[in-house]
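Structure provided below as structure tokens; questions to follow.
A protein chain is absent from this complex, but the other protein chains hold their places.
To keep things simple, chains are lettered A, B and C as they appear, and every chain counts its residues starting from 1.
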Amino acid sequence: MKILWFAWLRTRVGTAAEEVTPPADVDTVATLLDWLATRSPGHAEALAQRTVVRVAVNQAYAKPDQPVRSGDEIAIFPPVTGG
Amino acid sequence: MKILWFAWLRTRVGTAAEEVTPPADVDTVATLLDWLATRSPGHAEALAQRTVVRVAVNQAYAKPDQPVRSGDEIAIFPPVTGG
Amino acid sequence: MAIRVQREDFDVGAELSGLTEGRTDIGAITSFVGLVRDFGAANAGGMTLEHYPGMTEKELAAVEREAHARWKLSATLIVHRFGRLEPGDRIVLCAAASPHREAAFEACHFLIDWLKTRAPFWKLEDTPQGQKWVEARADDDAAAQKWETRR
Partner (left out) sequence: MAIRVQREDFDVGAELSGLTEGRTDIGAITSFVGLVRDFGAANAGGMTLEHYPGMTEKELAAVEREAHARWKLSATLIVHRFGRLEPGDRIVLCAAASPHREAAFEACHFLIDWLKTRAPFWKLEDTPQGQKWVEARADDDAAAQKWETRR
């Protein structure tokens, strides 16, 4: 599973992309975020405030209960500020 | 007093501009239109439907009761259709 | 604030760049371009735009002043053509620049709505039945009216 981090979440985590293999019971966006938060203090800090965290699964916005599986591209980022 | 005619009012009247000297009691936009309507069948036809006639006195929109005097530039035209 | 009434075409990119040239306080520019539309078989030709030189410029400037009185604007521009125009030709450009996009959108919309009922232009369209003066549209009056009630 490929995890992409953007903007200040990337700065906190310290990497733009990482390949992860979560345990089998990590099968939704919400459980994935919980699991990622345990990987390092930077991850924990980045994911501390879930209301400002947006997730895309395979380049489409996803809700907390959306399933995730091995091979997915999961992007995690703050609210967008383009335009 | 200079009278300018535009668009289809000009076509009906048959001239784009004319110099007129109305009698002294013609002293408002409304009385001027009444007097102009008597000048020719074309004038009468052009001014038959007052609701579709707009008047500007010295290049600013004018209402029927606005005074007019010798030396004024009076423009008479249908509702505008630019833009 | 800038007003131009001209026979020639205009370059929208150059006009908008001119509005912001050397400035860094503008966050948003909304612009409107009106074009000669071909209505198909019923109206396959172009048109001639007559106007009232002198009054046209005064009315356009008044519309622009009113926009500046209503919104916080950094710059505005109206360019309106007259004379012979073919289908697809540009007729008019209105633009409003502001720090914020809401003001830019509202002011630009206001400029074209007011201009359409106030600026002394008249369209003479070519039709298969000959030339025909375009009649004013009730829609346009309603569009302009909407800004009166918001005053």
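In this section, contacts are C-beta pairs under 8 Å (C-beta built on N, C-alpha and C of every residue); 3 or more make two chains touch, one makes a residue touch a chain.
These numbers come from a predicted model, not from an experiment.
Considering the complete complex, the chain that is not shown touches A, C. For subunit A, the list of residues touching the undisplayed chain reads 4, 6-8, 11, 56, 59-61, 75, 77-83. Of the residues in subunit C, those that touch the hidden partner chain are 11-17, 20, 22-38, 87-88, 99, 101-102, 104-105, 108-109, 112, 143.
What we mean here is this: only the chains that are shown with their structure count from here on.
Two chains share more touching C-beta pairs than any other pair, namely B-C.
Most remote chain with respect to subunit C, judged by CA-atom centres, is A.
Mean C-alpha position of subunit A lies 73 Å from that of subunit B.
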